[in-house]
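Excluded from the complex is one protein chain; the other protein chains are retained at their positions.
Residue numbering begins at 1 within each chain, and the chains themselves are lettered A and B in the order written.
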Amino acid sequence: MAAPDPANIFSPVSTPANQIHHLSLFVMAICAAIFVVVFSLLVYAIVKFRRRADDDGREPAQIYGSNQVELAWTVIPVLIVVVLFLAAARVIHAVEDAKMPPGATEVVAVGHQFWWEFRYPGQGFVTANELHVPVSDRGHPTPTHITLMSADTDHSFWVPRLSGKTDLIPNRVNSMWIDPHETGTFVGQCAQYCGTQHAKMLLRVVVDSRADFEKWAANEKNPGAQVDTAANGRKIFESTACVNCHTIEGTNARGKFGPDLTHIMSRATVAAGAAENTKENLHLWIKDPDAIKPGCLMPAMQMSDQDIDAVTAYLMTLH
Amino acid sequence: MAASTLTVPQAEVPMSPHLRGRVGMWCLITAESAIFTIFVVAYLYYAGKSTGPTPREVLEVPIFISICLFSSSFTIVMGEKAIHRGNIKLFTAWLFATIILGAIFVGGSLREWYRLIYEDGVTISSSLFGTNFYSLVGLHLSHVIVGLTMLSTVLIFALLGRVKQEHAERIGVLALYWHFVDTVWVVVLSVVYFIAR
Partner (left out) sequence: MLDADSISKPMFVPPEGVQARPWLDRVHEWIVTVDHKKLGLMYLCYGLLFLVIGGVEATAMRIQLALPNNHFVSPQTFNQLFTMHGTTMIFFSAMPIVFGIAVYLVPLMIGARDMAFPRLNAWGFWMSALGGIILYFSWVGGSGLYGAGGAPDVGWFAYAPLTSPAFSVGHSTDYWIIGIFVSGFGSIATAVNIITTILCLRCPGMTLNRMPLLVWLNAVMAFIVLLAVSPLTAAQVMLLIDRYLGGHFFDTQAGGSAVIWMHFFWVFGHPEVYVLVLPAFAVLSEVIPVFSRKPIFGYSIMVVATLAIGFISLSVWAHHMFTVGMTSYANAFFVASTAAIAVPTGIKIFNWLGTMWGGKIIFKVPMLFCVAAVCQMLIAGLTGIMLSAAPFDWQLGNSYFVVAHFHYVILGVIVFGVFAAIYYWYPKATGRMLSERLGRWHFWLFLIGFHLTFDFMHVPGLLGMPRRIYTYDTGRGWDIWNLIVTVGVVFQALAILLWVVNVFGSYYKGEVAGNDPWNAWTLEWSTTSPPPDYNFATIPVVRSARPLWDLKHPEDPDWKYE
């Protein structure tokens, strides 16, 4: 998989991020202008009015103030503030109050300590940690609307190139949208401290072409064929505590506490971005999760290495 | 900088130090008002969102004890007037009346709580309403109890003959606290028993 572009708020690929970008350039330009003017005056003052070595010791003229000057440097800032407010209010409204067109993809994101659950209610499947969305054409936008909820503490969904962040708060339903104009993988991570492994609650948004997205969604809907060579691993999985936390469609694993593993091999990473999805990392994750993500809620499974190998082999068939 | 080299017009003499107690008490009242405001905001925010018995079902407007508490503001004002005039005996009597009225308020409140807990099953942990009710009303009740403690301490000193006319200003500061507690009850009564019922 190609390495995703670093998250840079100044290279937006989606409308909310774009609008924020334009606003930010405007605001920064005004701030830069203010800085140049005031800083120059300050530098000028401390250079021009420093006491000279040959000073005569008399006190300078004792000026108490000037009403005109005060008025000027009150009125001008007020005008600047009004302009900034109007610019910001416009973007707030454009992003927060945007109406979704009928063809929008609906996703429900549920934050957990320390992973992301993504449900596609329209399509009837659930996945985790890597969000697939279709690319959106500027002419005929097909945005993705994301409903945000939390199963435990506060989290925040932040993929800078796609949009600003919105929090996931328990007992509250929040809402955001993205309409990426380019395909590719975009990274982000949880941006609201949620506990020990907040740092490794990473996000990957994979923007597919329309065709690729349909293919991916179709695959997600199918539980996937059961591969005979992995039957042993599947048996071990189904008879240990794994099933208490994880769901694998087509088996008796129906746990909801941890990520859905039905198509785990379609993801590039495990443990919400903490490690690449390889055989070695899967093995390590089951054997000693604290080695990858110390303090996470996945317990060390206390299984023999052979059993873990079998389970890993089974998981690796779940494409 | 001897005082004789500069004369200062009478109008330019700032406030006197003998008003410190009153100013300090107003500051404390400001801070306490902010604390109560937060509890009232929480109460109003959660009004109607609770499970379990509703306020309408279990709360009865506590008319009698409220009248007692409000009357105690009147009695303490009478006490202040008495001590200003130097009539310590009368002051002591009005003070005693204030304390009795306050104690009735406390007793009546606790009786109401007993009924709510044991008959209606509303506790601080039973529901959002329970949490908010006991917190807000309890915060106020605790302030009444603190006030009663201070008033009783003054009563003891008065009975021991240690309270003099020159203490009138300090009694005024304590009375100011008591009036504040009363005013808070106006707000709490309105919010809990009328607005959010």
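Criterion: a residue touches a chain if its C-beta (ideal position, glycine included) is under 8 Å from a C-beta of that chain, and two chains touch if they have at least 3 such contacts.
Quick caveat, the model's predicted, so the values are computed rather than measured.
Of the listed positions A:Pro101, A:Gly122 or A:Pro170, the one in contact with the omitted chain in the full complex is A:Pro170.
From the set A:Gln197, A:Thr251, A:Asn277 or A:Thr317, the residue in touch with the chain omitted from the display is A:Gln197, counting the whole complex.
When the omitted chain is restored, the residue from A:Val95, A:Val135 or A:Cys242 that touches it is A:Val95. As for the chain not pictured, it touches chain B at residues 1-3, 6, 8, 12-17, 19-20, 23-24, 27-28, 30-32, 34-39, 42, 45-46, 49-51, 123-125, 127-128, 131-132, 135, 139.
Seen from chain A, the chain kept out of the figure touches residues 3, 6-10, 17, 19-20, 23-24, 27-28, 30-31, 34-35, 38-39, 41-42, 45-46, 49-51, 55, 59-66, 69-70, 73-74, 77-78, 81, 84-85, 87-89, 91-93, 95-97, 113, 148, 152-154, 156, 158, 160, 163-167, 169-172, 174-175, 187-200, 294-295.
Methods note: only the chains that are shown with their structure count from here on.
The distance from the centre of chain A to the centre of chain B, with each centre set as the mean of the Cα atoms, comes to 50 Å.
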